[in-house]
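Excluded from the complex is one protein chain; the other protein chains are retained at their positions.
Chain IDs A and B follow the sequence of writing; residue 1 opens each chain.
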Amino acid sequence: MATVREKGYSHWDGRLGERRFPCWPITRTGVQLAFKKKTFRFFFAMAYLAPFAALGGLYVSERLEDFKALVKSNKALLSIDPKYFLGFMTNWSALFGLTLVLVFAAAGLIADDLKHNSLQLYFSRPLRKRDYLAGKMAVIAFFVLALTALPYLILVVFKLIFAGNLKFLAAYPWLPLSIIGWSLLLTVFFAFYILLLSASSRSSRYVSILIFMTYLFSDALAGILWGIFNKNPFMWLFSLRANLQQAGAFLFGQKLPLAIPAGWSFAVLAGICVLSAAVLSRKIRGVEVIK
Amino acid sequence: MSIEVKDLSFRYGKIQALDGVTVRLGEGAVGLLGPNGAGKSTLLRILLGFLVPERGEGRILDYDIRRDQAMIRRSVGYMPESDCFVAGMDAVTFTAYFGELSGMPRQEAMKRAHEVLFYVGLGEARYRLLDTYSAGMKQRLKLAQALVHDPKILFLDEPTSNLDPTGRAEVLELIRDISTHKSIQVILSSHILDDIESLCETVVILKQGRIAAEGRMDDLRAIQYNLYELRLRGEGGGFRKDLEAMGCRVEEMEDGLVKVYAAEASDPMDLFRAAARTGVQVRYFKKSQTSLEDLFAGVVGVD
Partner (left out) sequence: MSAIIAAAHLSKWYGNVLGLNDVSLEIEDGITGLLGPNGAGKSTFMKLVTGQLKPNIGAVTVRGRPVWNDPAIFPEIGFCPEHDVFYEDMTGREFVAGLLRFYGYTQAEIRERTARALDLVELTADQDRLIRGYSRGMRQRIKFAQAVAHDPGIIILDEPLSGLDPLGKRKLIRLIKEFRTQGRTVLVSSHVLPEIEALTSRIVLIHQGKILAQGDISSIRKLIDSHPHQISVRSSDPRALAARFVADASVEKMTFAADGRTLVVETRDRDVFFGRLTGVVLEAGLAVDEISSPDDNLQAVFEYLVGK
(Lines give C-alpha, C1' and ligand atoms only; values in the text may rest on other atoms or scores of the structure.)
Protein backbone atom coordinates (compact mmCIF):
# COMPACT_ATOMS: atom_id res chain seq x y z
CA MET A 1 0.00 0.00 0.00
CA ALA A 2 1.37 3.36 -0.91
CA THR A 3 0.79 6.59 0.91
CA VAL A 4 1.49 10.10 -0.17
CA ARG A 5 2.12 12.80 2.35
CA GLU A 6 0.74 16.11 1.41
CA LYS A 7 3.32 18.83 1.29
CA GLY A 8 2.88 21.58 3.75
CA TYR A 9 1.60 21.62 7.22
CA SER A 10 0.74 18.41 8.93
CA HIS A 11 -0.59 17.95 12.40
CA TRP A 12 1.66 16.63 15.07
CA ASP A 13 0.43 13.58 16.79
CA GLY A 14 2.73 13.75 19.72
CA ARG A 15 1.61 14.60 23.19
CA LEU A 16 2.67 17.72 24.93
CA GLY A 17 3.88 16.62 28.27
CA GLU A 18 4.65 18.34 31.49
CA ARG A 19 8.37 18.58 31.74
CA ARG A 20 9.90 17.86 35.07
CA PHE A 21 11.92 21.03 34.82
CA PRO A 22 10.11 23.46 32.58
CA CYS A 23 12.97 25.88 32.88
CA TRP A 24 15.60 23.53 31.49
CA PRO A 25 15.50 24.76 27.86
CA ILE A 26 15.99 28.31 29.08
CA THR A 27 19.06 27.33 31.06
CA ARG A 28 20.53 25.23 28.31
CA THR A 29 20.00 27.99 25.76
CA GLY A 30 21.45 30.62 28.06
CA VAL A 31 24.60 28.61 28.59
CA GLN A 32 24.96 27.86 24.89
CA LEU A 33 24.53 31.49 23.93
CA ALA A 34 27.21 32.49 26.42
CA PHE A 35 29.71 30.03 25.03
CA LYS A 36 29.20 31.44 21.57
CA LYS A 37 30.88 34.67 22.55
CA LYS A 38 34.63 34.80 22.15
CA THR A 39 35.33 37.26 24.94
CA PHE A 40 33.34 35.13 27.29
CA ARG A 41 35.33 32.01 26.45
CA PHE A 42 38.55 33.90 27.04
CA PHE A 43 37.60 35.16 30.48
CA PHE A 44 36.10 31.83 31.41
CA ALA A 45 39.38 30.13 30.62
CA MET A 46 41.32 32.81 32.47
CA ALA A 47 39.20 32.26 35.54
CA TYR A 48 40.63 28.76 35.80
CA LEU A 49 44.14 30.11 36.27
CA ALA A 50 43.58 30.58 39.98
CA PRO A 51 42.55 26.99 40.65
CA PHE A 52 45.52 25.85 38.62
CA ALA A 53 47.81 28.01 40.70
CA ALA A 54 46.23 26.52 43.79
CA LEU A 55 46.84 23.08 42.35
CA GLY A 56 50.44 24.02 41.82
CA GLY A 57 50.72 25.11 45.40
CA LEU A 58 49.22 21.85 46.56
CA TYR A 59 51.74 19.90 44.60
CA VAL A 60 54.63 21.96 45.89
CA SER A 61 53.56 21.58 49.48
CA GLU A 62 53.52 17.81 49.11
CA ARG A 63 56.97 17.68 47.67
CA LEU A 64 58.65 20.09 50.00
CA GLU A 65 62.09 18.50 49.72
CA ASP A 66 62.14 18.91 45.94
CA PHE A 67 61.26 22.52 46.17
CA LYS A 68 63.38 23.46 49.17
CA ALA A 69 64.98 26.29 47.27
CA LEU A 70 61.70 27.88 46.25
CA VAL A 71 60.07 27.42 49.54
CA LYS A 72 62.72 29.02 51.68
CA SER A 73 60.94 32.28 52.11
CA ASN A 74 57.40 31.38 51.29
CA LYS A 75 56.07 29.80 54.41
CA ALA A 76 52.52 30.45 53.23
CA LEU A 77 52.79 27.72 50.66
CA LEU A 78 53.64 25.18 53.22
CA SER A 79 50.45 24.80 55.09
CA ILE A 80 47.49 23.48 53.19
CA ASP A 81 44.51 24.19 55.31
CA PRO A 82 41.14 25.85 55.00
CA LYS A 83 42.85 29.22 55.03
CA TYR A 84 44.69 28.23 51.87
CA PHE A 85 41.44 27.44 50.13
CA LEU A 86 39.80 30.52 51.53
CA GLY A 87 42.61 32.60 50.18
CA PHE A 88 42.21 31.33 46.67
CA MET A 89 38.45 31.37 46.61
CA THR A 90 37.80 34.73 48.15
CA ASN A 91 40.63 36.98 47.21
CA TRP A 92 39.96 40.12 45.30
CA SER A 93 40.95 38.82 41.89
CA ALA A 94 38.89 35.65 42.29
CA LEU A 95 35.79 37.63 43.00
CA PHE A 96 36.52 40.16 40.32
CA GLY A 97 37.29 37.43 37.81
CA LEU A 98 34.00 35.77 38.60
CA THR A 99 32.16 39.05 38.14
CA LEU A 100 33.88 39.53 34.81
CA VAL A 101 32.86 36.11 33.56
CA LEU A 102 29.30 36.63 34.67
CA VAL A 103 29.13 39.99 32.98
CA PHE A 104 29.91 38.41 29.66
CA ALA A 105 27.75 35.40 30.22
CA ALA A 106 24.75 36.89 31.88
CA ALA A 107 24.40 40.65 31.48
CA GLY A 108 21.94 40.19 28.67
CA LEU A 109 19.92 37.40 30.22
CA ILE A 110 16.90 39.53 30.85
CA ALA A 111 17.99 42.75 29.16
CA ASP A 112 18.00 41.14 25.73
CA ASP A 113 14.55 39.68 26.27
CA LEU A 114 13.28 43.10 27.22
CA LYS A 115 14.95 44.72 24.27
CA HIS A 116 13.70 42.23 21.72
CA ASN A 117 10.26 41.85 23.21
CA SER A 118 10.61 38.14 23.55
CA LEU A 119 8.85 37.98 26.91
CA GLN A 120 5.60 37.72 25.02
CA LEU A 121 6.83 34.59 23.33
CA TYR A 122 7.91 33.03 26.59
CA PHE A 123 4.73 33.71 28.44
CA SER A 124 2.42 32.60 25.70
CA ARG A 125 3.78 29.18 26.63
CA PRO A 126 2.68 27.30 29.73
CA LEU A 127 5.59 28.85 31.57
CA ARG A 128 5.21 30.53 34.91
CA LYS A 129 7.10 33.61 35.90
CA ARG A 130 9.04 31.61 38.44
CA ASP A 131 10.04 29.05 35.81
CA TYR A 132 11.38 31.77 33.61
CA LEU A 133 13.37 33.34 36.42
CA ALA A 134 14.55 29.98 37.72
CA GLY A 135 15.81 29.13 34.26
CA LYS A 136 17.74 32.36 34.01
CA MET A 137 19.17 31.97 37.49
CA ALA A 138 20.27 28.47 36.68
CA VAL A 139 22.45 29.87 33.91
CA ILE A 140 24.29 31.96 36.47
CA ALA A 141 24.36 29.05 38.88
CA PHE A 142 25.98 26.91 36.23
CA PHE A 143 28.86 29.28 35.72
CA VAL A 144 29.42 30.08 39.37
CA LEU A 145 29.48 26.43 40.36
CA ALA A 146 31.70 25.62 37.42
CA LEU A 147 34.23 28.18 38.57
CA THR A 148 34.06 27.63 42.29
CA ALA A 149 32.67 24.38 43.64
CA LEU A 150 33.82 22.26 40.75
CA PRO A 151 37.53 23.10 40.60
CA TYR A 152 38.06 23.38 44.31
CA LEU A 153 36.31 20.17 45.21
CA ILE A 154 38.50 18.50 42.64
CA LEU A 155 41.47 20.13 44.32
CA VAL A 156 40.51 18.52 47.59
CA VAL A 157 40.52 15.20 45.80
CA PHE A 158 43.91 15.98 44.29
CA LYS A 159 45.28 16.84 47.71
CA LEU A 160 44.22 13.45 48.93
CA ILE A 161 45.82 11.83 45.89
CA PHE A 162 49.08 13.70 46.34
CA ALA A 163 49.20 12.94 50.03
CA GLY A 164 48.34 9.33 49.43
CA ASN A 165 46.09 9.21 52.45
CA LEU A 166 42.94 10.65 53.96
CA LYS A 167 44.63 12.52 56.75
CA PHE A 168 43.76 15.88 55.23
CA LEU A 169 40.10 15.09 55.14
CA ALA A 170 40.20 13.77 58.69
CA ALA A 171 41.84 16.96 59.86
CA TYR A 172 39.37 19.24 58.12
CA PRO A 173 36.22 17.22 57.59
CA TRP A 174 33.99 20.20 56.98
CA LEU A 175 36.21 21.77 54.33
CA PRO A 176 34.21 20.33 51.41
CA LEU A 177 31.08 21.66 53.07
CA SER A 178 32.66 25.08 53.33
CA ILE A 179 33.54 25.01 49.68
CA ILE A 180 30.05 24.00 48.71
CA GLY A 181 28.50 26.49 51.10
CA TRP A 182 30.60 29.31 49.78
CA SER A 183 29.73 28.33 46.20
CA LEU A 184 26.07 28.31 47.02
CA LEU A 185 26.31 31.67 48.68
CA LEU A 186 28.01 33.10 45.62
CA THR A 187 25.48 31.43 43.35
CA VAL A 188 22.45 32.76 45.14
CA PHE A 189 23.88 36.19 45.61
CA PHE A 190 25.11 36.64 42.06
CA ALA A 191 21.96 35.17 40.58
CA PHE A 192 19.83 37.79 42.27
CA TYR A 193 22.32 40.60 41.87
CA ILE A 194 22.95 40.13 38.18
CA LEU A 195 19.35 39.49 37.27
CA LEU A 196 18.32 42.59 39.17
CA LEU A 197 20.62 44.68 37.03
CA SER A 198 19.82 42.78 33.84
CA ALA A 199 16.14 43.47 34.30
CA SER A 200 16.70 47.16 34.82
CA SER A 201 17.71 48.05 31.31
CA ARG A 202 17.05 47.05 27.74
CA SER A 203 20.65 47.34 26.73
CA SER A 204 22.96 44.51 27.74
CA ARG A 205 25.94 46.74 27.23
CA TYR A 206 24.59 49.18 29.74
CA VAL A 207 23.92 46.34 32.13
CA SER A 208 27.53 45.17 31.82
CA ILE A 209 28.74 48.60 32.75
CA LEU A 210 26.25 48.76 35.56
CA ILE A 211 27.45 45.48 37.02
CA PHE A 212 31.06 46.60 36.97
CA MET A 213 30.34 50.02 38.31
CA THR A 214 28.18 48.90 41.19
CA TYR A 215 30.72 46.28 42.15
CA LEU A 216 33.70 48.62 42.05
CA PHE A 217 31.89 51.67 43.20
CA SER A 218 30.50 50.00 46.29
CA ASP A 219 34.04 49.13 47.24
CA ALA A 220 35.33 52.64 46.63
CA LEU A 221 32.42 54.19 48.48
CA ALA A 222 32.97 51.98 51.47
CA GLY A 223 36.63 52.90 51.56
CA ILE A 224 35.86 56.59 51.43
CA LEU A 225 33.28 56.35 54.16
CA TRP A 226 35.67 54.31 56.28
CA GLY A 227 38.24 57.04 55.94
CA ILE A 228 35.77 59.81 56.74
CA PHE A 229 34.11 58.21 59.72
CA ASN A 230 37.18 57.46 61.76
CA LYS A 231 37.84 54.07 60.27
CA ASN A 232 34.55 52.69 61.45
CA PRO A 233 34.53 49.08 60.29
CA PHE A 234 30.75 49.14 59.74
CA MET A 235 31.38 51.34 56.72
CA TRP A 236 32.67 48.30 54.90
CA LEU A 237 29.14 46.96 54.84
CA PHE A 238 28.71 49.18 51.80
CA SER A 239 31.18 47.17 49.84
CA LEU A 240 29.92 44.08 48.06
CA ARG A 241 33.37 42.61 47.95
CA ALA A 242 33.96 43.11 51.66
CA ASN A 243 30.64 41.52 52.55
CA LEU A 244 31.38 38.53 50.37
CA GLN A 245 34.79 38.08 51.87
CA GLN A 246 33.43 38.42 55.37
CA ALA A 247 30.80 35.77 54.70
CA GLY A 248 33.39 33.56 53.09
CA ALA A 249 35.72 33.76 56.04
CA PHE A 250 32.86 32.83 58.33
CA LEU A 251 31.99 29.80 56.23
CA PHE A 252 35.57 28.60 56.27
CA GLY A 253 35.82 29.07 59.99
CA GLN A 254 38.61 31.57 59.72
CA LYS A 255 39.31 34.89 61.29
CA LEU A 256 36.92 37.53 60.01
CA PRO A 257 38.62 40.30 58.02
CA LEU A 258 36.29 42.96 59.45
CA ALA A 259 35.85 43.72 63.09
CA ILE A 260 32.10 43.24 63.03
CA PRO A 261 29.89 40.21 63.48
CA ALA A 262 29.50 38.15 60.32
CA GLY A 263 25.72 38.33 60.64
CA TRP A 264 25.76 41.87 59.31
CA SER A 265 27.35 40.88 56.05
CA PHE A 266 24.93 38.03 55.58
CA ALA A 267 22.11 40.45 56.23
CA VAL A 268 23.32 42.91 53.60
CA LEU A 269 23.69 40.17 51.03
CA ALA A 270 20.29 38.77 51.85
CA GLY A 271 18.81 42.24 51.66
CA ILE A 272 20.07 42.64 48.12
CA CYS A 273 18.53 39.33 47.19
CA VAL A 274 15.18 40.34 48.61
CA LEU A 275 15.27 43.67 46.79
CA SER A 276 16.09 41.85 43.60
CA ALA A 277 13.24 39.42 44.05
CA ALA A 278 10.81 42.29 44.49
CA VAL A 279 12.05 44.17 41.44
CA LEU A 280 12.10 41.07 39.25
CA SER A 281 8.61 40.19 40.30
CA ARG A 282 7.38 43.56 39.18
CA LYS A 283 9.42 43.80 36.03
CA ILE A 284 8.48 40.48 34.57
CA ARG A 285 4.79 40.82 34.51
CA GLY A 286 3.44 37.97 32.50
CA VAL A 287 0.23 39.83 32.07
CA GLU A 288 1.66 42.69 30.10
CA VAL A 289 2.60 40.39 27.31
CA ILE A 290 0.02 41.73 24.92
CA LYS A 291 0.09 45.44 24.43
CA MET B 1 -17.45 25.44 20.11
CA SER B 2 -13.80 26.02 20.78
CA ILE B 3 -14.28 29.23 22.72
CA GLU B 4 -17.18 29.94 25.00
CA VAL B 5 -17.04 32.83 27.39
CA LYS B 6 -19.78 34.38 29.40
CA ASP B 7 -20.04 37.77 31.04
CA LEU B 8 -16.31 38.49 31.16
CA SER B 9 -15.35 41.60 33.00
CA PHE B 10 -12.06 43.11 33.93
CA ARG B 11 -10.96 46.38 35.36
CA TYR B 12 -7.51 48.00 35.40
CA GLY B 13 -7.65 50.34 38.32
CA LYS B 14 -10.49 52.66 37.46
CA ILE B 15 -10.79 51.69 33.84
CA GLN B 16 -13.36 49.08 33.01
CA ALA B 17 -11.61 47.36 30.16
CA LEU B 18 -14.19 44.63 29.61
CA ASP B 19 -17.75 44.78 30.72
CA GLY B 20 -19.85 41.67 30.39
CA VAL B 21 -18.50 40.15 27.20
CA THR B 22 -20.25 36.97 26.15
CA VAL B 23 -19.23 35.22 22.99
CA ARG B 24 -19.14 31.75 21.45
CA LEU B 25 -16.73 31.03 18.66
CA GLY B 26 -16.65 27.83 16.70
CA GLU B 27 -15.53 27.16 13.24
CA GLY B 28 -14.07 29.36 10.63
CA ALA B 29 -11.75 32.25 11.01
CA VAL B 30 -12.90 34.99 13.35
CA GLY B 31 -12.03 38.63 12.97
CA LEU B 32 -11.65 40.71 16.11
CA LEU B 33 -12.21 44.39 15.50
CA GLY B 34 -12.54 47.49 17.50
CA PRO B 35 -11.18 50.97 17.98
CA ASN B 36 -8.08 51.36 20.08
CA GLY B 37 -8.91 50.99 23.73
CA ALA B 38 -12.02 48.95 23.06
CA GLY B 39 -10.79 46.02 25.08
CA LYS B 40 -9.37 43.78 22.37
CA SER B 41 -6.05 43.23 24.08
CA THR B 42 -7.69 42.56 27.41
CA LEU B 43 -9.98 40.02 25.81
CA LEU B 44 -7.00 38.40 24.10
CA ARG B 45 -5.13 38.23 27.37
CA ILE B 46 -7.99 36.45 29.04
CA LEU B 47 -8.45 34.08 26.13
CA LEU B 48 -4.74 33.32 26.11
CA GLY B 49 -4.86 32.47 29.75
CA PHE B 50 -2.81 35.34 31.14
CA LEU B 51 -5.42 37.17 32.99
CA VAL B 52 -8.09 35.93 35.33
CA PRO B 53 -11.33 37.81 34.74
CA GLU B 54 -12.92 39.51 37.68
CA ARG B 55 -16.33 38.34 36.74
CA GLY B 56 -17.51 35.79 34.29
CA GLU B 57 -16.38 32.39 33.24
CA GLY B 58 -15.62 30.46 30.15
CA ARG B 59 -14.08 27.48 28.52
CA ILE B 60 -11.49 27.39 25.81
CA LEU B 61 -11.08 24.04 24.14
CA ASP B 62 -12.92 22.70 27.12
CA TYR B 63 -10.43 24.06 29.63
CA ASP B 64 -11.66 26.43 32.25
CA ILE B 65 -10.25 29.91 31.83
CA ARG B 66 -9.68 30.36 35.50
CA ARG B 67 -8.29 27.01 36.56
CA ASP B 68 -6.59 25.54 33.53
CA GLN B 69 -4.63 28.45 32.19
CA ALA B 70 -1.48 26.44 31.60
CA MET B 71 -3.39 23.86 29.58
CA ILE B 72 -4.91 26.61 27.47
CA ARG B 73 -1.51 28.03 26.70
CA ARG B 74 -0.31 24.64 25.65
CA SER B 75 -2.90 24.35 22.91
CA VAL B 76 -2.89 27.90 21.72
CA GLY B 77 -0.48 29.70 19.43
CA TYR B 78 0.10 33.42 19.53
CA MET B 79 1.63 35.55 16.84
CA PRO B 80 2.38 38.89 18.44
CA GLU B 81 2.17 42.21 16.71
CA SER B 82 5.49 43.62 17.76
CA ASP B 83 8.84 42.36 16.63
CA CYS B 84 10.32 39.73 18.85
CA PHE B 85 13.26 37.42 18.61
CA VAL B 86 16.23 36.13 20.51
CA ALA B 87 19.60 37.38 19.40
CA GLY B 88 22.33 35.01 18.38
CA MET B 89 20.06 32.16 17.32
CA ASP B 90 19.14 30.79 13.95
CA ALA B 91 15.57 30.11 12.91
CA VAL B 92 15.61 26.40 13.61
CA THR B 93 17.04 26.81 17.08
CA PHE B 94 14.61 29.59 17.82
CA THR B 95 11.55 27.70 16.70
CA ALA B 96 12.61 24.47 18.37
CA TYR B 97 13.40 26.34 21.57
CA PHE B 98 9.89 27.69 21.83
CA GLY B 99 8.47 24.36 20.85
CA GLU B 100 10.33 22.84 23.79
CA LEU B 101 9.06 25.51 26.11
CA SER B 102 5.56 24.56 25.01
CA GLY B 103 6.22 21.09 26.29
CA MET B 104 7.55 19.20 23.29
CA PRO B 105 10.43 16.80 23.76
CA ARG B 106 13.63 18.16 22.30
CA GLN B 107 13.91 15.89 19.27
CA GLU B 108 10.30 16.35 18.34
CA ALA B 109 10.62 20.09 18.65
CA MET B 110 13.58 20.05 16.30
CA LYS B 111 11.78 18.00 13.69
CA ARG B 112 8.67 20.11 13.87
CA ALA B 113 10.72 23.27 13.65
CA HIS B 114 12.12 22.24 10.29
CA GLU B 115 8.71 21.27 8.97
CA VAL B 116 7.02 24.40 10.11
CA LEU B 117 9.77 26.65 8.77
CA PHE B 118 9.37 25.09 5.34
CA TYR B 119 5.65 25.57 5.54
CA VAL B 120 5.90 29.28 6.22
CA GLY B 121 8.41 29.73 3.45
CA LEU B 122 11.60 30.08 5.48
CA GLY B 123 13.00 26.70 4.53
CA GLU B 124 16.00 28.04 2.66
CA ALA B 125 16.87 30.55 5.32
CA ARG B 126 16.37 28.42 8.37
CA TYR B 127 20.03 28.12 9.35
CA ARG B 128 20.70 31.81 9.10
CA LEU B 129 20.99 34.02 12.14
CA LEU B 130 17.82 35.89 12.99
CA ASP B 131 19.69 39.14 13.10
CA THR B 132 19.99 38.97 9.31
CA TYR B 133 16.29 38.50 8.69
CA SER B 134 14.20 41.03 6.80
CA ALA B 135 10.89 42.32 8.13
CA GLY B 136 8.86 39.87 6.09
CA MET B 137 10.95 36.97 7.26
CA LYS B 138 10.62 37.98 10.90
CA GLN B 139 6.88 38.03 10.43
CA ARG B 140 6.88 34.49 9.11
CA LEU B 141 9.13 33.41 11.92
CA LYS B 142 6.58 34.67 14.39
CA LEU B 143 4.01 32.57 12.63
CA ALA B 144 6.32 29.56 12.73
CA GLN B 145 6.84 29.75 16.48
CA ALA B 146 3.09 30.02 16.91
CA LEU B 147 2.54 26.83 14.91
CA VAL B 148 5.39 24.64 16.06
CA HIS B 149 3.48 22.97 18.86
CA ASP B 150 0.46 22.31 16.66
CA PRO B 151 -2.01 24.56 18.43
CA LYS B 152 -5.72 24.16 18.05
CA ILE B 153 -6.33 27.88 18.17
CA LEU B 154 -4.13 30.49 16.57
CA PHE B 155 -4.26 34.11 17.65
CA LEU B 156 -2.85 36.54 15.15
CA ASP B 157 -2.28 40.14 16.11
CA GLU B 158 -1.87 42.43 13.08
CA PRO B 159 -0.06 39.75 11.08
CA THR B 160 0.48 41.84 7.98
CA SER B 161 1.71 45.07 9.44
CA ASN B 162 5.02 46.31 8.02
CA LEU B 163 4.88 43.93 5.12
CA ASP B 164 5.19 45.01 1.51
CA PRO B 165 2.38 44.03 -0.87
CA THR B 166 3.99 40.78 -1.89
CA GLY B 167 4.71 39.80 1.69
CA ARG B 168 1.21 40.70 2.69
CA ALA B 169 -0.32 38.59 -0.03
CA GLU B 170 1.84 35.64 0.95
CA VAL B 171 1.08 35.82 4.65
CA LEU B 172 -2.63 36.17 3.93
CA GLU B 173 -2.41 33.11 1.72
CA LEU B 174 -0.73 31.16 4.51
CA ILE B 175 -3.36 32.17 6.99
CA ARG B 176 -6.07 31.26 4.54
CA ASP B 177 -4.54 27.86 4.10
CA ILE B 178 -4.26 27.35 7.82
CA SER B 179 -7.81 28.30 8.51
CA THR B 180 -9.49 26.45 5.70
CA HIS B 181 -7.43 23.33 5.23
CA LYS B 182 -5.70 22.69 8.46
CA SER B 183 -8.61 22.78 10.86
CA ILE B 184 -7.02 25.26 13.18
CA GLN B 185 -9.30 27.92 14.58
CA VAL B 186 -7.89 31.29 13.60
CA ILE B 187 -8.65 34.45 15.51
CA LEU B 188 -7.40 37.52 13.72
CA SER B 189 -7.11 40.94 15.24
CA SER B 190 -6.39 43.61 12.69
CA HIS B 191 -7.08 47.17 11.67
CA ILE B 192 -6.85 46.32 7.99
CA LEU B 193 -10.42 45.60 7.05
CA ASP B 194 -9.49 44.07 3.73
CA ASP B 195 -7.56 41.36 5.52
CA ILE B 196 -10.51 40.57 7.73
CA GLU B 197 -12.87 40.57 4.80
CA SER B 198 -10.80 38.19 2.80
CA LEU B 199 -10.04 35.75 5.62
CA CYS B 200 -12.81 35.71 8.16
CA GLU B 201 -16.34 34.42 8.11
CA THR B 202 -17.25 35.67 11.56
CA VAL B 203 -16.49 38.97 13.16
CA VAL B 204 -16.62 40.26 16.70
CA ILE B 205 -16.62 44.03 17.05
CA LEU B 206 -15.78 45.49 20.43
CA LYS B 207 -16.52 48.96 21.64
CA GLN B 208 -15.65 50.33 25.03
CA GLY B 209 -15.40 46.92 26.62
CA ARG B 210 -18.63 45.54 25.25
CA ILE B 211 -19.58 43.59 22.20
CA ALA B 212 -20.98 45.98 19.61
CA ALA B 213 -21.63 43.38 16.96
CA GLU B 214 -20.99 39.72 16.56
CA GLY B 215 -21.87 37.10 14.01
CA ARG B 216 -21.24 35.85 10.55
CA MET B 217 -20.10 38.60 8.26
CA ASP B 218 -22.55 37.73 5.56
CA ASP B 219 -25.44 37.96 8.00
CA LEU B 220 -24.28 41.20 9.53
CA ARG B 221 -23.73 42.80 6.19
CA ALA B 222 -26.89 41.61 4.50
CA ILE B 223 -29.26 44.33 3.51
CA GLN B 224 -32.92 43.64 3.89
CA TYR B 225 -34.00 45.06 0.59
CA ASN B 226 -32.80 44.15 -2.89
CA LEU B 227 -29.94 46.41 -3.87
CA TYR B 228 -27.74 45.52 -6.77
CA GLU B 229 -24.52 47.08 -8.00
CA LEU B 230 -23.77 47.03 -11.70
CA ARG B 231 -21.25 48.33 -14.16
CA LEU B 232 -22.37 48.63 -17.71
CA ARG B 233 -20.94 49.40 -21.05
CA GLY B 234 -23.10 50.85 -23.74
CA GLU B 235 -25.90 53.33 -24.02
CA GLY B 236 -27.45 53.22 -20.54
CA GLY B 237 -30.39 55.55 -21.03
CA GLY B 238 -32.74 52.94 -22.42
CA PHE B 239 -31.71 50.46 -19.72
CA ARG B 240 -32.52 52.95 -17.02
CA LYS B 241 -35.94 53.70 -18.43
CA ASP B 242 -36.68 50.05 -18.74
CA LEU B 243 -35.85 49.38 -15.11
CA GLU B 244 -37.77 52.33 -13.88
CA ALA B 245 -40.73 51.08 -15.80
CA MET B 246 -40.39 47.85 -13.84
CA GLY B 247 -40.60 49.77 -10.62
CA CYS B 248 -36.93 49.92 -9.67
CA ARG B 249 -35.03 52.97 -8.60
CA VAL B 250 -31.78 53.56 -10.43
CA GLU B 251 -28.86 55.67 -9.17
CA GLU B 252 -25.61 56.31 -10.95
CA MET B 253 -22.50 57.06 -8.88
CA GLU B 254 -19.69 59.29 -10.01
CA ASP B 255 -17.25 56.47 -10.75
CA GLY B 256 -19.70 54.76 -13.10
CA LEU B 257 -21.22 52.34 -10.60
CA VAL B 258 -24.97 51.89 -11.12
CA LYS B 259 -27.13 51.07 -8.08
CA VAL B 260 -30.50 49.49 -8.64
CA TYR B 261 -33.05 49.33 -5.84
CA ALA B 262 -35.45 46.59 -6.83
CA ALA B 263 -38.75 45.57 -5.36
CA GLU B 264 -38.97 42.86 -2.71
CA ALA B 265 -40.06 39.94 -4.81
CA SER B 266 -38.26 40.86 -7.98
CA ASP B 267 -36.15 38.50 -9.97
CA PRO B 268 -32.58 39.73 -10.54
CA MET B 269 -32.64 38.12 -13.96
CA ASP B 270 -35.06 40.85 -14.98
CA LEU B 271 -32.09 43.17 -14.95
CA PHE B 272 -30.35 40.94 -17.44
CA ARG B 273 -33.41 40.82 -19.60
CA ALA B 274 -33.55 44.58 -19.63
CA ALA B 275 -29.89 44.69 -20.55
CA ALA B 276 -30.38 42.26 -23.43
CA ARG B 277 -33.34 44.28 -24.67
CA THR B 278 -31.48 47.57 -24.63
CA GLY B 279 -28.16 46.26 -25.88
CA VAL B 280 -25.88 47.06 -22.93
CA GLN B 281 -23.12 44.83 -21.61
CA VAL B 282 -23.21 43.91 -17.96
CA ARG B 283 -19.59 43.92 -16.81
CA TYR B 284 -20.07 43.78 -13.07
CA PHE B 285 -23.00 42.51 -11.08
CA LYS B 286 -23.30 42.00 -7.35
CA LYS B 287 -25.96 41.97 -4.70
CA SER B 288 -25.01 44.78 -2.43
CA GLN B 289 -23.92 44.27 1.13
CA THR B 290 -22.92 46.84 3.64
CA SER B 291 -19.17 47.22 3.41
CA LEU B 292 -17.28 46.06 6.44
CA GLU B 293 -16.11 49.60 6.90
CA ASP B 294 -19.65 50.93 7.00
CA LEU B 295 -20.68 48.15 9.32
CA PHE B 296 -17.83 49.04 11.63
CA ALA B 297 -18.62 52.73 11.53
CA GLY B 298 -22.30 52.13 12.07
CA VAL B 299 -21.73 49.77 14.96
CA VAL B 300 -19.01 51.68 16.73
CA GLY B 301 -21.19 54.66 16.36
CA VAL B 302 -18.91 57.58 15.78
CA ASP B 303 -19.21 59.21 12.42
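As a convention for this text, a contact is a pair of C-beta atoms (placed from the backbone, for glycine too) under 8 Å apart; a residue touches a chain by one contact, two chains touch by 3 or more.
Quick caveat, the model's predicted, so the values are computed rather than measured.
Undergrad: In the intact complex, which of the depicted chains does the undisplayed chain touch?
TA: Per the touch rule above, the missing chain touches B.
Undergrad: Using the document's definition of touch, tell me which of B:Gln16, B:Ser161 or B:Thr290 contacts the absent chain.
TA: The single option touching the absent chain is B:Ser161.
Undergrad: Kindly note down the residues of chain B that lie in touch with the hidden chain.
TA: 33-37, 134-136, 160-170, 191-194, 233, 268-269, 272-273, 275-276, 281-287, 293, 296-297, 300, 302-303
Everything below uses one rule, namely that only the chains that are shown with their structure count from here on.
Undergrad: Please compute the C-alpha centroid of chain A, do the same for chain B, then give the distance between them in whole Å.
TA: Using C-alpha averages as centres, the distance is 49 Å.
Undergrad: Using the touch definition up top, name the residues of chain B that touch chain A in the complex.
TA: Against chain A, chain B makes touches at 41, 44-45, 48, 50-51, 69-71, 73-78, 80-89, 93, 97-98, 100-106, 108, 112, 115-116, 119, 145, 147, 149-150, 157, 177-178, 182.
Undergrad: Given the complex with chain B, which residues does chain A contribute to the contact?
TA: Residues 8-12, 14, 16-19, 22, 25-26, 29, 33, 36, 108, 112-113, 116-118, 120-128, 286-287, 289-291 of chain A touch chain B in their complex.
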